[in-house]
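Accompanying notes for the structure given below.
Note that one protein chain is taken out, while the other chains of the complex remain in position.
For reference, chains read A, B and C in written order, and residue numbers begin at 1 within each chain.
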């Protein structure tokens, strides 16, 4: 019978490693959620329960902690070290994928002075990195994605939505002024593996924010594309950007039944923030002259 | 400059439609969470904010409700109707993806008799369907995935884990008897578009459950493969199965510090159910003689 | 300065203990989430960092596992054993509260036969128990609450909402036939500490379900009261019932813009299940001749 094992990978997900640099009184903290996965020849484990090729997920977890002991650095750098270590650990392992979430901590200010060892963690936004090593030995390819999730942004004006086709089921009114809100997930692929990860991340993030703010938006698609385009224009090390942007609807509340209008003026305009359903815009912006690298994205959520 | 729009799609996510058949006193209820996405030529919206091609996500939502009014049927059948309608609505729309989550409801028994119009919704497990229409006109391809998520299963014995390699970071002890627990996410691709969707779903689900239970497991990979293989062996309409199975660790609790053992016998064996990290096993089982159809899976979470 | 420590408690939350009875080939599984809290004289820990009275939360966790090794039984029985043990452990501990969530597992049927050691965990609904020991020695009072959360129920008819007052802001139309859906959280206080916990739980749960189904509802408040009243009528060991029932709105979808009606008939009636905001009905049903026991409820979420 022509039944066989297809694509597969396995690993340890969500290792919560926190590393504290105490080499000076001014401590530094790195807070990561690390997931690793191995690719290679694991057929016997599937078909016969033979684990001779299965580097345990427990060992992968231990490796995260052991490597962190040597210093962590940026999520991208740590992902590279871990992915290369895992991919090179046994001949039958032909690839590794490491996904890192990085949670930021800010120093608590006491009487205006940032504290040496007390921190506050802002919630929400998360920095991400995904490193994929594909193959072992001289022909191995290594890919680095950086990104962020849950960057929640909103414009109270400077957003229109007009000129769309009207089929039988279209009832939406056109608008020249609406609230535009979204939670940006963005990931971008780098062309190198030895870059200024922290500097680039900060630059790309700032570009995404500034472009969202500065774009007079005729469609959320337009904002998305403008944001990706700006990143590629400013950062030659970035090959492509993929974004997912839910349209978090803020509906103008109809107050007319109570004899109230709801138009701009001295009093605030009142909206209802709705949960579901929501529009979902997904798109990518790419360089024409850069070859694609689908393996870099394999296993990463999202459409494109 | 060689910057351009890459892959993209957009739509309305999580339309919560509930349809009640009241044509007899014995009501029937269908409870769905429907997400649609369109593919095609939407470049102008991205690059110029020109929405002439943008069938609004609001209209997509309305379409869900309007089509539901004509009867819903199985998630797969409803997804097919909606995806075909959307893909065929305008020339520039060249594809549609519809993802459906279906929540089951059971009749409440009153004095042992199932009630005509009162129901209880068991939580957890969700039935899923994903329909992809790729292209319009005679060359259009239509793909149907069925699936389930959060099927939580556990074996209290009949699971070993031994014979794995030991690198520097391997500290795990071998075991001939452990608790094996997972939350199965499975999706399978059908070879047709006019099948007995409900009957097949029930059959595949039963096969997954029975195979998990009956397999003496030497590795979670082995259980995963056996489950997929059994589905393909029994259901000729299924082309491939993809599964994601987190290893929900149940660690034997060490009670020796209090002078207690923790071995099988008259008293229960005590485990600690751990949250993170967890092993994550992902794999697919395929038929050799069926061509792949990656477009059927595009946008669906998971590695393979 | 007249600043002092007020009410306080501390403990270990969410100990995930799983106990497997392997004394016969037909295994039994108990799956609990146990939280303990101690009350008493812990002032010095607060005001001076003096931990001489602080039985560690780590020890409380260990106690959960150690006591589970002796057998678990019902959530109420286990809560009683643990709360009594903790409350009696040191003179300065004058009370303990133990809250237990119990997750059910069903045997997987293989070829129609329930399996000896393979289980499926239905999600959603959770059985709860809260045991409070108040005081130590002869005057100690012990209270047992049983309960359930996330019992999701729905009626497709047999629910009206009419006759309400209309102030300036009332725009809701009256209805003689609506969908009524809720997720019941119910807790009830027992009059004894040595009862048939499992039998009573099953009986109360069935009563709640049957009464919800059988009540022609003129208001969700009416359903809530009828459910509580039925429990008190049937179970003399129950002193009071407290319930929280969100009104999970299912709005009739207006399809008229597309030329469709949405009335009962051959085709299904279509509703939109909404997330937020939601009505929230909270109420209690009590016996007049039973003294209240607020300490039994202290620390348990809910209004009443």
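Please note the rule applied: contacts are C-beta pairs under 8 Å (C-beta built on N, C-alpha and C of every residue); 3 or more make two chains touch, one makes a residue touch a chain.
Just so it is clear, the structure is predicted and the values come from calculations on it, not from any experiment.
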Looking beyond the chains shown, say which of A:19, A:140 or A:191 touches the absent one.
-> A:19
Pick from A:13, A:68 or A:280: which residue touches the chain that isn't shown?
-> A:68
Which residues does chain A use to touch the chain missing from this display?
-> 15-23, 27-31, 62, 65-66, 68-72, 105, 108-111, 115, 117-125, 150-158, 179, 209-210, 212-214, 250, 253, 255, 257-258, 260, 262, 264-275
Residues on chain B facing the left-out chain by the touch rule are 168-169, 171, 257-258, 275-276
Positions on chain C contacted by the hidden chain, ascending = 1-16, 35, 37, 42, 45-63, 66, 89-90, 160-165, 167, 169-172, 217-219, 221-222, 224-225, 229, 232-233, 240, 242, 246-247, 276-289, 298-299, 301-304
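Assume only the chains that are shown with their structure count from here on.
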Going by C-alpha centres, which chain is most central here?
-> B
Starting from the mean Cα coordinates of chain B and chain C, work out the distance between those two points in Å.
-> 30
Approximately how many whole Å separate the CA-defined centres of chain A and chain B?
-> 23
Would you kindly tell me how far, in whole Å, the mean C-alpha position of chain C lies from that of chain A?
-> 38
Residues of chain A that touch at least two other chains are 169, 171, 276
